[in-house]
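Structure below; questions to follow.
A single protein chain has been omitted from the complex, and every remaining protein chain is retained in its original position.
Read from first to last, the chains carry the letters A, B and C; within each, the first residue is number 1.
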Amino acid sequence: MFKDPEARIVGKESWGDYFLLTFDSPAVSALARPGQFLMIKVSDEPYPLLRRPLGIHSRKDKTLGVFFKVAGIGTALLARKTPGETLDLLGPLGKGFNIDPCLAGKPVLAVGGGRGIAPLYFLAWELRALGASIKILYGGRTQADLPLADKLRAEGFDFACSTDDGTVGRRGLVTELMEDEIKAGGGSPPALVCACGPDPMLQAVALIARDKRLPAELSLESRMGCGFGACWGCVQRIRRDGKAEWIKICEDGPVFPAESVVWEKESP
Amino acid sequence: MFKDPEARIVGKESWGDYFLLTFDSPAVSALARPGQFLMIKVSDEPYPLLRRPLGIHSRKDKTLGVFFKVAGIGTALLARKTPGETLDLLGPLGKGFNIDPCLAGKPVLAVGGGRGIAPLYFLAWELRALGASIKILYGGRTQADLPLADKLRAEGFDFACSTDDGTVGRRGLVTELMEDEIKAGGGSPPALVCACGPDPMLQAVALIARDKRLPAELSLESRMGCGFGACWGCVQRIRRDGKAEWIKICEDGPVFPAESVVWEKESP
Amino acid sequence: MSDLSVDLGFLKLKNPILAASGTFGYGLEFEPFLDLNRLGGFVVKGLYYGPREGNPPPRLVETPSGLINAIGLQGIGVEAFIAKVLPKLQALDTAVIVNVCGASEEEYVRVVEALDAEEGIAACEINISCPNVNKDGACPAFSPESTRAVVREVKRASRRPVIVKLSPNVTNIVEIALAAQEAGADAIALVNTFLAMAIDVETRRPKLGNVLGGLSGPAIKPIALRMVYQVASRVKVPVIGMGGIWSGADVLEFMIAGARAVQVGTANLVDPDACLRILGEVEDFCRRKGIERLEDIIATVKT
Partner (left out) sequence: MSDLSVDLGFLKLKNPILAASGTFGYGLEFEPFLDLNRLGGFVVKGLYYGPREGNPPPRLVETPSGLINAIGLQGIGVEAFIAKVLPKLQALDTAVIVNVCGASEEEYVRVVEALDAEEGIAACEINISCPNVNKDGACPAFSPESTRAVVREVKRASRRPVIVKLSPNVTNIVEIALAAQEAGADAIALVNTFLAMAIDVETRRPKLGNVLGGLSGPAIKPIALRMVYQVASRVKVPVIGMGGIWSGADVLEFMIAGARAVQVGTANLVDPDACLRILGEVEDFCRRKGIERLEDIIATVKT
């Protein structure tokens, strides 16, 4: 956990509202694990006030990448940054996915909704390096929400996608794709399901996993004040030792075992 | 008085902390007079909150120019704008210099301190067009504060300058240069002195003008809320009909006859 | 087209957007920038009986997402207003509200009485909450007793509806609002500015000639909204909400919290056509959400 006030941006790609920034950050990169995230400063002034949390999307030598969708003022400011400029970031933060070495040779399913693909890409590379047989399911509202599809395919990942409107891939939800996939897998169910995306999607993933008795890890989101455990602003209800508590997502998460997450009926 | 929300920037020059932006704003340009100013939006967000007042520096057909020194966050943001982007501005605001047609053929002295040169450049062009014989005195702390010197000379203006440190021109204050100039002029004192610059300089100009019985017009600065007379935030003590009152600089100024300005002992 | 009109009981407004006192001059300053008749209405700059000098400059300091002002209610006084300004306002087809100031109960009454003889004024807004007049920022809206006293006298003297404008610089805003209602206020407007200060560290002098001033703008919106919510859920008279409104969404927040109308202040200084931009954003929201009558959203916050 470091502050790198001057991570130099070395690359930028964009697809509509989606952006990929890569930057040199040797110290943070050396420690980064899939599922961990960064808190990135979006302004030198106290407006917008807070850093923005973004998952670590990729690592290559000393270089890290973030992949994000413009959601408001903070991500919009970030999207204006160009190579040569620097980012001020804290990281790597949180605990990330539980990558057990004995996943080698086993099937793993990574399920990403929209910008939720961000941390799964890093995860997929690491799992592949480990020798796991990873399959990526990537869903969005429409084709424009799947900007990484071509890349994933080109890089040889086993890959399927879905869109709500059917413009590409299976028409429907990515969780329906997930059910198809498990059904098709037949005798060899995934040894682990890793998912990141909007809450309703994660809730559906958790249900399917429970139903099929699959171990699943979910990467959650929440409003973050600090990102490193100091403010207690980011809590989610998590069940531990049978007791549900408000647990800090930034410190103990953002990835939690699916069965430990207690979903509120409606988020207020 | 208009709002032009989309004045397209067509040119940019810079010299250290000093910037010149030119932009198309046909409606505002058509009405602009020397000494008038613009209120320019520096951010789309409520931080920094207020527009920034800048004098009209130049006009050429439908194009206006502002010349400014980076003084803080607002001018720093403005300095980052590039040709192709647009400015949101209100203008032309205020009353400007009193350019009497009978100044034709007569000597006029324009005295500018630092960024105070900004409105005097526009004034000089208009007076020259009118046939007045304008001489520009341009002072600053050091050579770097006189970025327009070469241009003024190249454009054939009668011109002298001073710096506090003597790096270029007369060593000393621009008001000392002004006294020299008046002395040298001998029998033909200026028919009008126009000045813009920091308060102490304007105060000195006012004293010299009173002493030598020269009509003088001073362009004042103050913190502005609106720039168009609505908030009463920008007042300066002005004597009118023998009575000193708080007068709005943005509406009745920013240019006032030197003898009408009541100087506070110290500005708080 | 959604119906944007709102009914204050004593006054029906075309739409809920009023321009706030002190940030809209006498209205006419804005004619180059917008059609005044499209506003719900506007509140003119605070008027004492006689003309007032106001405070020494500097009168303004910008702060993060905020503005501190210490104008000190410089103005022409009610007689000059009636003679020179009001005739021009009478030609308008929008609600003109006069912001009434006074150094004493008697002065409030004198101003209201002078206005009573005139036409073309929709209501008086009694400013018992200006922080820029007394040295320590104190004002009648600091206590229920003095609130009640001023409002009662003004109500007795005025034939017009009386809107009472409250200060946010109090412990219990509900108690003050209830006092104003009890004394006969036809509506409650809140908030006026927050008593504030800034110091120039180079000179060690206050950045305002008056030392203290009033903070407005987006910085204060979350506090203002809280107060409007608290008051609206306790009083029966209509509440006019304000404080940092910068967008249509801000207007909707205040209305959902319980305001029947809103005032836009500091935003007018930055964008003289802010009220109409904001009105457009409210319209777009209603269209997008299929809201037929804007009034239906008032006080619908789901807590």
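Keep this in mind: a residue touches a chain if its C-beta (ideal position, glycine included) is under 8 Å from a C-beta of that chain, and two chains touch if they have at least 3 such contacts.
Given the structure is predicted, the values throughout are model-derived calculations rather than measurements.
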Displayed chains contacting the withheld chain: A, B, C
Residue among C:73, C:170, C:187 or C:239 that touches the chain left out of view: C:170
Residue in contact with the excluded chain [from C:14, C:38, C:205 or C:277]: C:205
Of A:32, A:54, A:90 or A:123, the one touching the omitted chain in the full complex: A:90
Hidden partner chain, residues of chain C it touches: 61, 63-66, 68, 136-137, 142-143, 169-172, 194-199, 201, 203-206, 211-212, 215, 217-223, 225-226, 229-230, 244, 246, 249, 252-253, 256-257, 285, 297, 300-303
Absent-chain interface as seen on chain B, which is shown: 45-47
Interface with the undisplayed chain - residues on chain A: 1-3, 41, 46-51, 90, 222-226, 228-236, 245-246, 264, 267-268
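Criterion: only the chains that are shown with their structure count from here on.
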Dominant chain pairing [most C-beta pairs in contact]: B-C
Centroid spacing, where centroids are CA-atom means, of chain A and chain B in whole angstrom: 55
Mean-CA-position distance for chain C and chain A (Å): 47
Computed distance of Cα centres, chain C from chain B, in Å: 36
Residues within chain C bordering two or more other chains: 64-65
Residues of chain A touching at least two other chains: 45-47
